[in-house]
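Can you keep this structure in mind? I'll have questions shortly.
Note that one protein chain is taken out, while the other chains of the complex remain in position.
Our next item is subunit A:
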Amino acid sequence: MSTATVDQPADAAPAAAPSVDRIAITVRVRRFNPEVSAESAWVDYQIEMDPKERVLDALHKIKWEIDGTLTFRRSCAHGICGSDAMRINGRNRLACKTLIKDINPDKPITVEPIKGLTVLKDLVVDMEPFFQAYRDVMPFLITTGNEPTRERRQSAKDRERFDDTTKCILCAACTSSCPVFWNDGQYFGPAAIVNAHRFIFDSRDEGGEQRLEILNEQEGVWRCRTTFNCTDACPRGIEVTKAIQEVKRALITRRF
């Protein structure tokens, strides 16, 4: 593994605001481009940033001022679109929700693609297996009988029952932090189970049994070893492990 160093050009853009104290940081990015080399490599970038800025801002600074070939996904830049999950200092996070000051800028900040999904270029991974697992749990409301004219009624308490799992933004931070998922590409993974939970515990839904049967299969919910990596990784604060446990319990009791 080689370590290249790229210095910031002397004519870098001036600071955006006058009252900002910038600090020098090193961002160490795991680079991979099969058009160039079959091997991935760590590359260090020295840049100056306001510590209150995001890791995403640092990646943009590198891409926009130093090396345009650095490739990553991003869109909303404030933690709602789920595009920029990556491994930052060894932990899965959203680059747009991680401030530089919160991750010890004295040492090089390491940035790598999330694990368990094929890396396509730099920080871009193949999301298709992740979305396939999501689609496999039938993530939509299933009802029978005639549709009501007005809305289906739901008490505030019943609505609260599945509130936590409605927050999921499908960023894959949880699934790609799961050691079972790393070792077994067939496991549905936490995100798919979270999205099954969102419907299983929705009082309006009548597809719970079907979904539970899917999750009861060999590669389903029983693979979970309750390591809590997923809960720690979730940028939306969803209690992922708890949701998985509730699905397991529902499988045993058939009550939900």
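Operating definition for what follows: a residue touches a chain if its C-beta (ideal position, glycine included) is under 8 Å from a C-beta of that chain, and two chains touch if they have at least 3 such contacts; residues count from 1.
Here is the rule we go by: contacts and distances are computed from a predicted model.
Comparing "Ferritin-like domain-containing protein", "Succinate dehydrogenase flavoprotein subunit", "ABC-2 type transport system permease protein" or "Cytochrome c oxidase subunit III" against the UniProt entry of the hidden chain yields the protein name "Succinate dehydrogenase flavoprotein subunit". Here the missing chain is touched by one residue of A:75, A:104 or A:226, and it is A:75. If you put the hidden chain back, the residue from A:21, A:106 or A:147 that touches it is A:147. Those residues of subunit A that touch the chain absent from the view are 13, 16-17, 19, 33-36, 52, 63-65, 67-69, 71-83, 97, 99, 120-122, 124, 127, 131, 135, 138-141, 147-148, 150-156, 159, 162-163, 166-170, 199, 202, 204-205.
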